[in-house]
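The other protein chains are all here in position, but one chain of the complex has been omitted.
Up next is chain A:
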Amino acid sequence: MASAVTNKWRGIAGKCLVFGLALLPLGFLVADIINANLGPDPGQVITEALGIAAFQLLLVTLAITPLKKVTGWSGWLRYRRMLGLFAFFYAALHLLAFLQLILGWMDLWATFTKRPYIIAGAAAFLAMVPLAITSTRRMMKRTGRWWKPLHRLIYPAAILAWVHFLWQARSDITEMVVYAVILAGLLVVRARWFGVSSLVPLKRT
């Protein structure tokens, strides 16, 4: 009984810790805004920082299953939903910042139909929307056997987010290559452990 209580508190403490860590990028950004520490083009810096935070959290979310498999500790799963929701949270802020600070809400139609990198980013965001909506326990129950195939949309979301990032490169793609290696690694281990079909979204297996 006592150990069950301890475990419960441990779980809560762990969640608080992950919550706090996931808020750090936003915290740093807010501090930089307050201290006017973002240079002459703060809108650009903010938008980029939010986008990178979203992408990094997507990768961390994708790392949970391999972590569980490698360490044999299923406790990691406790944090997966929160991390995924934070990825969505940063992606939503990133989109808002882009609209407000970069685009000034001008030229919307051309931007979202003619610019391939924007289309890739928007598609990545759209793929994350149903995942966020169906992340609650109740929605999990309601979607039943469809929940898992639906949530495999995180794979195309991550790939599209990477493409969105790559297509903005002008000359040096070192950073993009590093992320590609990480993302490919996370997908390849899944394919090896669970089969390639485990990566196909919306397919019941």
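Heads up, the rule we're going with is that a residue touches a chain if its C-beta (ideal position, glycine included) is under 8 Å from a C-beta of that chain, and two chains touch if they have at least 3 such contacts; residues count from 1.
Operating definition for what follows: contacts and distances are computed from a predicted model.
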Task: Chain not displayed: protein name in its UniProt record ("Electron transfer flavoprotein subunit alpha", "LuxR family transcriptional regulator", "histidine kinase" or "Protein-methionine-sulfoxide reductase catalytic subunit MsrP") - done: "Protein-methionine-sulfoxide reductase catalytic subunit MsrP"
TODO: Using the touch definition up top, pick the residue from A:Leu26, A:Ile52, A:Leu67 or A:Leu101 that touches the left-out chain.
DONE: A:Leu101
- [ ] Please pick, from A:Gly14, A:Pro42 or A:Pro66, the residue that touches the omitted chain in the full complex.
- [x] A:Pro42
Task: Options A:Leu96, A:Leu126, A:Val177 or A:Leu202, residue touching the unrepresented chain - done: A:Val177
Open item on the list: On chain A, where is the contact patch with the chain that was removed from view?
Closed with: 33, 38-44, 46, 100-101, 104, 106-107, 110-111, 114-117, 167-168, 170-174, 176-177
